[in-house]
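Only one protein chain is missing from this complex, and each of the others stays in its spot.
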Amino acid sequence: MSQSHNAHADHGTNDGSAIAEIKKVTIILSVFTIIELMLGFWMIGMPVGALRLAIKGIIVILMMAKAFYIVAYFMHLKHEVKNLIMTIVVPLLLFVWFITAFLWDGNSFKNLRNTYDRHFKEQSTIKVAPKEEEHGEKHTSDEKNEVPAEKH
Amino acid sequence: MSTTTTASSNEAKLWGGGKSPFNVEYGKVMMWYFLMSDAFTFGAFLISYGTVRFSTNGWPDPNAVFRSFPFAPEGVHAPLVFVSIMTFILIISSVTMVLAVHAGHNMDKKGVVRNMILTIIGGIAFLSCQAWEWNHLFHEGAWWGMNPFLNADGTASSTNFTNFFFTITGFHGFHVFSGVVINIIMLIMTLTDKFEQRGHYNMIEKAGLYWHFVDLVWVFVFTIFYLL
Partner (left out) sequence: MSHEAVLHGHESHGHDDHGHHEHHDTFLTKYVFSQDHKMIAKQFLITGMVWAVLGGLMSVLFRLQLGYPDASFPWLESILGKWAKGGQITPEAYYALVTTHGTVLVFFVLTAGLSGTFANFLIPLQIGARDMASPFMNMLSYWFFFSASIVMLSSLFVETGPFSGGWTAYPPLSALHDASPGSKTGMDLWIIAMALFVVSSLLGGLNYIATILNMRTKGMSMTRLPLSIWALFFTAVLGVLSFPVLLSGLILLIFDRNFGTSFYLSDIFVNGVGALSNEGGSAILFQHLFWFLGHPEVYIILLPAMGMVSEILSVNSRKPIFGYMAMLGSLFAIAVLAFLVWAHHMFVTGLNPFLGSVFVLLTLLIAVPSAIKVFNWLTTLWRGNIRFTPGMLFAIGFVSLFISGGLTGIWLGNAALDIHLHDTYFVIAHFHIVMGVASMFGMFAGVYHWFPKMYGRYLNNSLGYIHFWVTIAGAYMIFWPMHYEGLAGMPRRYFDFSIWESFKQFADLNRFISTVSMIVFAVQILFLINFFYSIFKGRKVTVQNPWESNTLEWTAPINPGHGNWPGEIPEVHRWPYDYGKDGHDFIPQTTPVGADETGTH
């Protein structure tokens, strides 16, 4: 009883350490965000491929890390009783299968349509002219691109 | 009850009943589980977005869409800059919220008031940024059911990019808005010494949990819509 009580109390008493923790977490969150943004800038114009995928993976990991710091320190979960932590973290594990199954089936739906739905497949190969005027000079090249689609 | 009962109730264990096993009052327990539930609402939205994106061949490049900045001259493209400002506004407002909760623990009314005001300002600033961005996108022709942007590979895009963008950021914005309203109520209650009379600032803590959750959701929304 008194043991768990300490978790609450040390925030009131150890004023300095609590403020220091907030400062530390703020810096960590800012640094992670800046790294994310730098990776985002790096990705601009990068062709689709393994490197781009790897960067996206790093961004996702940084996102999870930021989420951890917000929940653990700002929302104070790390200083709560262990059982409370478990009742919150364990149900969140449901997201693993939630995400996996949904994305898996989404991807499968794409493959199905690319295999059996010719219209869908064709639509995703025809390049269209951008609607904005500033890209007007691209028009000719776009018309050329439409030619291969007619082969279907 | 007979007097012998006291003998067997020696186990003052956390789960023994008669007290909270988590050492928190029921309101905070409820807030936590409400946020869990809300996490599933947002989760379902974002996972739906992912599912539709995975089931589509092409998708617009966020850097080609979100590249404007207020007062920037025409033709200047600044991808990621505006949204990074929005992100930092929300992170900072989360920090001031922590400081308000911390001040509440110390029964420091002045600290609570100062930090709550800063948090509210942060929330309003974020909402203003979002309003500007929505307005800007609307004038570019983007809205629910309307998508002027092409896929990254130059093919025609379905409207689902904008559909999801407006729905999810709208739902998040709605949470920010309600968070600001809650924070204003908390500020008024602090100013009228409601919490001083109660002897604790637990309400600030619960409002804080909600506010951090809003920040947490933005971490995901920001990454998924603007970076990935």
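Order of writing sets the chain letters: A and B. Residues in each chain are counted from 1.
Rule of thumb we're sticking to: contacts are C-beta pairs under 8 Å (C-beta built on N, C-alpha and C of every residue); 3 or more make two chains touch, one makes a residue touch a chain.
Nothing here was measured: the structure is a model prediction, and the numbers come from that model.
For the options B:29, B:113 or B:189, the residue in contact with the chain missing from this view is B:29. Residues 1-2, 5, 8, 91, 94, 97-98, 101-102, 104-106, 108-109, 112, 117, 119-120 of subunit A touch the missing chain (whole complex, contact as defined above).
With the whole complex as reference, residues 1-2, 4-5, 7-9, 13, 15-27, 29-30, 33-34, 36-38, 40-45, 48, 51-52, 55-56, 144-146, 157-160, 163-164, 167, 171, 199-200, 202 of subunit B touch the missing chain.
As a convention for this text, only the chains that are shown with their structure count from here on.
Interface residues of subunit A, counted against subunit B in their complex, comprise 1, 4-5, 7-8, 11-12, 15, 18-19, 22, 26, 29-30, 33, 36-37, 39-41, 43-44, 56, 59-60, 62-63, 66-67, 70-71, 73-76, 80-81, 83-84, 88, 91-92, 95, 98-99, 102-103, 105-107, 109-110, 113-114, 120-121, 123-128, 130-132, 134, 142, 145. In the complex of the two chains, the subunit B residues touching subunit A come out as 12, 14-15, 19, 21-24, 29, 32, 36, 39, 43, 47-48, 50-58, 63, 75, 79-80, 84, 87-88, 91, 94-95, 97-99, 101-102, 105-106, 141, 148, 150-151, 153-156, 205, 208-209, 212-213, 215-216, 219-220, 223, 226-228.
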